[in-house]
Every structure is written in C-alpha cells, then in structure tokens.
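Before anything else, here's the structure in question.
For this view, one protein chain was removed and the others were kept in their places.
Let's turn to chain A:
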Amino acid sequence: MMRFLLLFSRQGRLRLQKWFTAISEREKKKIIREMTTMVLARPPRTCNFLQWKDLKIVYKRYASLYFCLGVEDEENELLALEIIHRYVELLDKYFGNVCELDIIFNFEKAYFILDEFLMGGEIQETSKQIVNRAIESSDMLQETMEEYMSKPAF
C-alpha cells in the first residue's frame, strides 16, 4: 500500500500532502523535510526510485512540481509511477492544462480528485472515464452562490 503522497515545488514548498496512515504531526513534518531534501538533491537522469528506511520512494517531476509517493516494500515501483501519471492526467482533465497555480488555488479540489482515485493507500478505480464522471457529477451537485443565498441557513 501507499503510505503518503506529497507534492512540492522546486523550492521545496509543499502543495499537497496526503497521508494514508495515522502518524503524528511531528512525524509528518519530519518526513516532509526528509523527502524534499532527498528528492530535490537527485541529479537529473537518475532513476525514479529511492530506498528510504523500510519504504520505497517513487518520485517524478512534472514541470515545476515534484510528485513523491512513499510506498511499502511489496508495491510495484513502475505501477507507482503510473499512479502518479494517472493522477496528473485526472488533474489535467479537470482543470485543463493543469499547472501548479491550479493546485494552489483549488487545493480542496485536488484532494477531492485524489479521493476519487485512491483510498486507504490503495488504488480505487483505474478507469479514467469513471473517475472523471464522478468528479464532474460532484461538481454538478454544487449549487451556485445565488441558490445558496436563497436557501435558508440551517
């Protein structure tokens, strides 16, 4: 299973953090620090895999963002790379030519998309169409501001 997914920029600013196990805030901060240091220090044209403690770290850079996945030993590294790629594809479909700014300003959407696709550290749905449909339909459920304002507050 996957233990965590981190997105950070080349300057090391964290854009998204998803944790699939319960760990303390302190532990999270430590992992974030170590991941950013380790991954940003990797020279180009090296492989996308690292061994860190008892986890495998799979990372890939898309434009200005590093996607860093920490997985357990039995996970297939190449598939983990493709999980990252699938997530980027989903973001791209939703936002249209997704860039780092989209994820900054719509961070909650990035989490919602992730939740449609991964759950409990495992991949939930591998069909791109189905995931896209789910995201779009949840968008449909959103009402406009006018509709909100006209309904009574509970």
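Quick note on the criterion: a contact is a pair of C-beta atoms (placed from the backbone, for glycine too) under 8 Å apart; a residue touches a chain by one contact, two chains touch by 3 or more; residues count from 1.
The rule is simple: contacts and distances are computed from a predicted model.
Q: Please identify the absent chain by the protein name in its UniProt record; candidates are "AP-1 complex subunit gamma", "Glomulin", "mannose-1-phosphate guanylyltransferase" or "Beta-hexosaminidase".
A: Not shown, but named in UniProt as "AP-1 complex subunit gamma".
Q: For the chain that got dropped from the picture, name the residues of chain A it touches.
A: 1, 14, 17, 21-22, 29, 43, 45-51, 54, 73-74, 76-79, 81-82, 85-86, 94-97, 101-102, 104-109, 111-112, 115, 119-130, 134, 137-139, 141-145, 148-149, 151, 153-154
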